[in-house]
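Quick one: this structure, given as structure tokens, is what I'll be asking you about.
All protein chains of the complex are present and in place, except for one that has been dropped.
Labels for the chains are A and B, by order of writing; each one numbers its residues from 1.
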Amino acid sequence: MKNTKPMRKLGRGLAIGAAALALAGTAAQARDLTVASFGGTFQDAQRELFFKPFAEQTGKPLLEESWDSGYGVLQAKVRAGQPNWDVVQVEAEELALGCADGIYEPLDWEKLGGQDSYIPGGASDCGAGHIVWSVAIGYDGNRITGEGPQGWADFWDTEKFPGKRAMRKTVKYALEAALMADGVEPAEVYDVLATPEGVDRAFAKLDELKPDLIWWEAGAQPLSMLQTGDVVMSSVYNGRITGLNRSEGTNLKVVWPQSMYAVDSWVILAGAENAEAGMDFIAFTQSPERLSRIPEFVAYGLPVIAAAEMVPDELAVDLPTHPANLEVAIPLDVDFWTDNSEELTERFNAWIAQ
Amino acid sequence: MNRLSRPRAFLLMSPLLLFLGLFFVWPLVSVIWQAVSDPAISRVLPRTAAEIGGWGGEGVPSDEVQAAFREDIVANTDDMAMGDVTRRLNSSQSGFRSLMGKTVREVRETPDIALIEIDDRWGETAFWKAIQDNASPYTDAFLLSALDLQRAGSGEIEAMPAGSSANRTIILRTLWISAIVTLCCLLIGLPYAMIAASVTGWKRAVMIAAVLLPLWTSLLVRTAAWMIILQESGIINQVLMGIGIISDPLVLIYNRAGVVIAMTHVLLPFMVLPIYSVLLTVPGNLMSAAASLGAHPVRAFLRVLLPLSLRGMISGMLLVFMSSIGYYITPALVGGASDQMISSVIAFYATQSANWSMAAALGLILLVLTLLLYALYNRLSRDPVPTR
Partner (left out) sequence: MNAGSPPATAQGTRTQCTGGLVADDFISFSKVTKDFGSLRVVEDLELDIAQGEFVSLLGPSGSGKTTLLMMLAGFETVTGGEIRLDGQRINDLPTYKRDMGVVFQNYALFPHMTAAKNVAFPLEMRGTPRAEVADRVARALEMVKLGPFAGRLPIQLSGGQQQRVALARALVFEPRVVLMDEPLGALDKQLREQMQLDIRELHHRLGLTIIFVTHDQDEALTMSDRIAVFNQGQIQQCAPPRHVYDSPANRFVAEFIGETNLLAGKVRAIDGRAITFALPDGSICRARGVPGLAPGAEALLSLRPERIGIGAADAAIDGPNIARGEIADIIYQGDHLRVVIDSSVGRLVAQLGRKDAEWTPGAKVAVSFDEADGWVIAP
């Protein structure tokens, strides 16, 4: 620990995990505005579109960090007092949990043009929706040359598409996919999942595919698995697929039917030193002109309605928010997961360990 | 040392003591404390905690309890503390998250609203039971749950229903993988260290550098390198298929074999270095002496060199085993679903669900396991006692 802030402020959370300790570690004395995003090519795009121009406009440096999401990380930071990040890009679940726990500053919606300028679910008291991204089936169009999979039922069909499959190693997305593969209507997935029988049904369906499943944890993993042929198809983040196709000329395909989308939002951590500058930063990024340029870099949808309308058609077709794609997809049910994530994760870990 | 200089000596020692206290004792105590303390409910909902003790656990609690609950909600001003309560209750009973959010909002608006009107779930015994179960500021629930145990309604300890938690399986698997990795490290590390200790000059320098070099690169980089080497179209498979030993690629990644290979490589230095350093202290001419006394090189090795390297072997095995137990990144990247080790579960509780108590309880169990091993090590590495 380089800094010498008083012990009481270190907080009890620090003692628990070295991970938390390392992450919560270094707060500078008078810190510049610090923004944390999820890294990778998207953060590269954010740097060009938002970080650099904002620093130029304000004349003050902007520090950027990247993180891998996880509510515990944010909670530990805020609890320790004086969090060392100001603005953080969070996933929907972290937004809901943290908003209820009060670890985020309420946003000044007047600066952001009101919550009505966002798509439903894109705006809340604590968070301003930044991008919309999907978890979908992806495959290599050079390996499956005929008609590709059309949904999760095909994902489960190992006779039609022989080979291993990969899925994100979280209970979230896995259960929804299993139920859809088992014939549940996309619109009814969460209703079914809310019952114990529905959960059993989802796990039973996962059992069927288990021998052919590989699990991934980092978003880049499924891309290389698909390219090397280690798997025939995988659940993927849509933005990564389009990005790779553009940068390396691969022919990876996204299967939009039965994909699941969610919104990532900007939040300001409670007690953040640069909360006000953070608010300005968020307003800066969310202006439709600037936000609408994201799809040029990464194929993410835009929760600001005016921004989405500005995206040229040739780019819009690859976005989760394109009407044709949105129509066949389902939104991730954040409320369901905030209630059930822990219990189902335990069960999922137990199931996966068998 | 004379009496007068004692305080001064103590003063000189104090930075060390402070260091030990701050970075060793305090975190440890805090982990233990975190694993058994459960203050959220009793602190934020003191009236409820006091009242609900009298409830028999049938139906729903009396109006007094419910009134106390509403009072507590109104009285609380710390959202973050209420967040702890919610998280804690949701841990015991899924659904509390949304229920509490709704309830807090409504009760603040209308303090005397009947809870059942806010949500039907307040009519369910299970939700009230969760509050009662967690009302005490101390609990063994986390430690029990870390071992897939729970308290039944009547209070005795019982196994959790099958399929709801797999900590025990994962802990056993962690130990098993660690044991295999330790064995592999020993099988490779022992001859390596012996050769390194027996050669001199640049050969020794190269051999030691080859061991040390991986230590200077990041774990992530080394693991990523193994991913490239082991994958289906990776170097190993290309070579083996190229020279015609196999016709179909071997599955070396996303399974146990990959984990063992990658971890063995990463941990090998911790086996080689202790054995090597012990061997350096062995006089060089012991093997000559054994030969002159009529020992065939193989027997000389078994009777002299092997027993003398035993201490290094035990140190190395302990180091490798203990490091293996805590491994997280390597199994996550090159392992399959059934190769995940206990650290990934701890990380889930700490960084994802912010359930610090559960993370602490699992950590504590790891710590106890490690201490047991250390005790074993102490026994094994003690100097042999003369037979008189």
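Methods note: a contact is a pair of C-beta atoms (placed from the backbone, for glycine too) under 8 Å apart; a residue touches a chain by one contact, two chains touch by 3 or more.
A quick note: this is a predicted structure, and the numbers were derived from the prediction, not measured.
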Chains shown that the absent chain touches, full complex: B
Contact partner of the left-out chain, one of B:L308, B:L367 or B:L380: B:L308
Candidate in contact with the missing chain, chosen from B:S154, B:S218 or B:S292: B:S292
Hidden partner chain, residues of subunit B it touches: 282-283, 285-286, 288-297, 299-300, 303-304, 307-308, 384, 386-388
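FYI, only the chains that are shown with their structure count from here on.
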Length of the line joining the C-alpha centres of subunit A and subunit B, rounded to whole Å: 28
Complex interface listing, subunit A residues touching subunit B: 7, 12-17, 19-20, 23, 70-73, 75-76, 78-79, 97, 100-103, 169, 213-215, 217-218, 221, 224, 228-230, 270, 335, 338-347, 349-354
List of subunit B residues in touch with subunit A within their complex: 22, 26-27, 30-31, 34, 79-80, 82-84, 86-87, 90-91, 94-98, 100-101, 163-166, 169-170, 173, 231-233, 253-254, 332-333, 336-338, 340, 345-356, 359-360, 363
